[in-house]
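With one protein chain held back, the other chains of the complex are shown just where they sit.
For clarity, chains are labelled A and B in written order, and residue numbers in each chain start from 1.
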Amino acid sequence: MSVLLAGPRVRLRERLSSFDAQAAGAEMHALVRELYPLCRSITGDGLRRSLRLLQRVAPLRLHEVPSGTQAFDWTVPREWNLHGARLVGPDGAVVVDAARSNLHVLGYSVPFQGTLSLEELQPHLHSLPDRPTLVPYRTSYYRDDWGFCLSHEQREALMPGEYQVCVSSTLAPGSLTYGELLLPGSSESEVFLSAHCCHPSLANDNLSGMVLAATLARLLEGVALRYTYRFLFAPGTIGALVWLASHEEQLGRIAHGLVVACVGDSGQLTYKRSRRGAAEIDRAVEHVLAHSGQPYSVRDFAPYGYDERQYCSPGFDLPMGSLTRTPYAEYPEYHTSADTPELVRPDRLADSLLRYLEVIEVLEGNRSYVNLSPKGEPQLGRRGLYEPVGGHSHAAASQMAMLWVLNLCDGTRSLLDVAERAKLPFREVAVAAEALCAASLLAVGPRP
Amino acid sequence: MSVLLAGPRVRLRERLSSFDAQAAGAEMHALVRELYPLCRSITGDGLRRSLRLLQRVAPLRLHEVPSGTQAFDWTVPREWNLHGARLVGPDGAVVVDAARSNLHVLGYSVPFQGTLSLEELQPHLHSLPDRPTLVPYRTSYYRDDWGFCLSHEQREALMPGEYQVCVSSTLAPGSLTYGELLLPGSSESEVFLSAHCCHPSLANDNLSGMVLAATLARLLEGVALRYTYRFLFAPGTIGALVWLASHEEQLGRIAHGLVVACVGDSGQLTYKRSRRGAAEIDRAVEHVLAHSGQPYSVRDFAPYGYDERQYCSPGFDLPMGSLTRTPYAEYPEYHTSADTPELVRPDRLADSLLRYLEVIEVLEGNRSYVNLSPKGEPQLGRRGLYEPVGGHSHAAASQMAMLWVLNLCDGTRSLLDVAERAKLPFREVAVAAEALCAASLLAVGPRP
Partner (left out) sequence: MSVLLAGPRVRLRERLSSFDAQAAGAEMHALVRELYPLCRSITGDGLRRSLRLLQRVAPLRLHEVPSGTQAFDWTVPREWNLHGARLVGPDGAVVVDAARSNLHVLGYSVPFQGTLSLEELQPHLHSLPDRPTLVPYRTSYYRDDWGFCLSHEQREALMPGEYQVCVSSTLAPGSLTYGELLLPGSSESEVFLSAHCCHPSLANDNLSGMVLAATLARLLEGVALRYTYRFLFAPGTIGALVWLASHEEQLGRIAHGLVVACVGDSGQLTYKRSRRGAAEIDRAVEHVLAHSGQPYSVRDFAPYGYDERQYCSPGFDLPMGSLTRTPYAEYPEYHTSADTPELVRPDRLADSLLRYLEVIEVLEGNRSYVNLSPKGEPQLGRRGLYEPVGGHSHAAASQMAMLWVLNLCDGTRSLLDVAERAKLPFREVAVAAEALCAASLLAVGPRP
């Protein structure tokens, strides 16, 4: 695991206030374009090179897990590398060629060379009758098979006759690669962010998540943090399982977590709750979204989707949700050749990143406090915290935030509890708490 | 109590899949017609003969409880038998005659013979000003009285003059009759089904319930059952109280129960919750109705209606609801001469019966399970439980059911919990659990 060296620390709020959304969006999008052509899979050089590209953004450390390694009910498969794949028609014309798009080859195709009739070929073809112009993304990790993916239009136009198949790939003992980065905070308690990295030329799913997570790590570098932040870049399912299996005794440290995926499309932000449903991470994300001023949606956990399937399996039940834009499988370009870098918008990447930062702001600041002057209101005016002329209809927003903090902070409630009850943005409540602490009217409470 | 002899046992799901709704509906309706003319009351030969007719369907055993027997705050009254009742007008014409409809006589009328002026007669007449063509059903079980019920139209047309009254009835020490049937299951825990049998010529209330309960008993005969099923056919209130009083030490065995009534009219199914409100029977019935594909309604318990008033009194508080079609007193024909066999429809009887069977299917199958491979998902594909080609947007329904079962079955949740959380029909979840048990990925949990 890689640990960033600490320089002089800045406060998270300062880092947030200097956040340049436009620059961040442009930079993330450029990286998505660069990563796009690589032929990623759950193992292999495409995955390895992608992780190395991310190292330009944040110093993640690469780990290699040998084929055959056991991870609970699963085994790390042989390493797959694709050297070329081409289907040539009866007329000698190239039907599809992996060199044009790595989506054209069924992921983990075994090597194959031969001539087949169209009828014999059909079981090896994959297309989408309901979206006939798009090429689907298909894999066969755990059953030896080869195949081609193509548009349904093209498939329908295939002439009878003999087809020449050439899949040049290697499936051999090797290793599964994942990247990891640790930003130490003042506590060993961790916030865990996980992005899957196994999809080939699909931009939103999940180059967007990979670059967002890496950029988030870079932004948190040098910030004085309460929690330790762990970033995992790993192939889906088997990568998450391999990491879980090798870190089982440390999982108790994970206080909050998010699966980072599909964060660049133009859809609204969507939060999928953890299996627990009302964990602090769930409440923090929902609070941030509710105060984002944008439409958003929240849904309950379901055992389908990304690696929350593993993290939230009953044997772990980690407090991890998933913050995406349009969720898993709900945009028409999902898992097809239409999930290109054009589907991903720089401003949406930046907006997603900002919300991740705001969630972290809530987690970092969410403590319980105790009102040190709990009998009646303390005389705020005397301390310059309340306007001297009385009789007005409404208190200023900052005064209201202070009154809420004073009223509710009896040691049993967190600041997020206060913000939710007061229907105020977390930051306003946090600023009020700081002012009251400075005036010795409030102190950090016994709860962590 | 009567116990059906066990032959070779079939699975409930097979019995359900071979259920012939049309035949069952026709058969039940024929029995309603046959029962209709009998003059039932809370005691007497009409009740006795009705129960004997039900024995043609299921081998219930009849019990006789002597007049004067104490049941909590109540006493079994003298046995009532009606031999005839006739009201003759000043012109010598018969106004009403119990021989035409037993509704014409006030239930439990004491014998009386005499001549009265119309004015003297009026307090003994019962009619419905708001439904002037219908004859109401009225009783006077616990105050000595006699009377006639007639349509308000007819009552309004009565001429002044002398009326001859002849009520020929006997009220004498005898007994109250009830029928009971027990289908033993592998557990002593009971599912209790109770139908009131005391109403005279009223078809939906409650010949429909009586024939449904008897037919349900017959359908469960020979089925391998987890619970023991108890069926009670008894007069309302006093019958239920007598049964409760004589089975008080066994009431703890009642795990779930339903009051069966008004199950043949064309209204939508309605479930009235138990007093507990969220007992397993409440959840099971609501689940079945929610997945029935038909409109339905659910309402909270109220201390009015049928014998749930007794079963759910605070001294018993049994987990019993009532599954009816149009509920108690909410259809215009209720407790009038319009509640005829024509109001009851064979297809609605069969539909109601099917829902009772589905409720039983849920109760029988509702266990807790434990995922034996709880850390991450087990590799279902390796076991042929998951399709080998990956990348599709959605999992097949059967796979989703398996994923839900694996994710939620940590021993704390029942299959009904899983079905509700997953918004899947119970049967799909139960089939998934069976498949996972067969693959040694799941085991029955510690909870009963």
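Keep this in mind: a residue touches a chain if its C-beta (ideal position, glycine included) is under 8 Å from a C-beta of that chain, and two chains touch if they have at least 3 such contacts.
Keep in mind that what you see is a predicted model, and the values were worked out from it rather than measured.
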item	value
Option touching the unshown chain, where B:R40, B:H63 or B:H126 are the choices	B:H126
Option from A:C166, A:A245 or A:A395 whose C-beta touches the chain left out	A:A395
Omitted-chain contact residue, chosen from A:S168, A:S246, A:S373 or A:S398	A:S373
Option from B:R13, B:H291 or B:R309 whose C-beta touches the chain left out	B:R309
Touch residues of subunit B, complete complex, unshown partner	71-74, 106-107, 126, 136-143, 145, 237, 240-241, 244-245, 248, 275, 302-304, 309-310, 312-316, 329, 334-335
In subunit A, positions touching the absent partner	371, 373-379, 381-382, 388-395, 400, 403-404, 406-410, 422
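Note that in this section only the chains that are shown with their structure count from here on.
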item	value
Whole-Å gap separating subunit A and subunit B, where each centre is the average of the chain's CA atoms	54
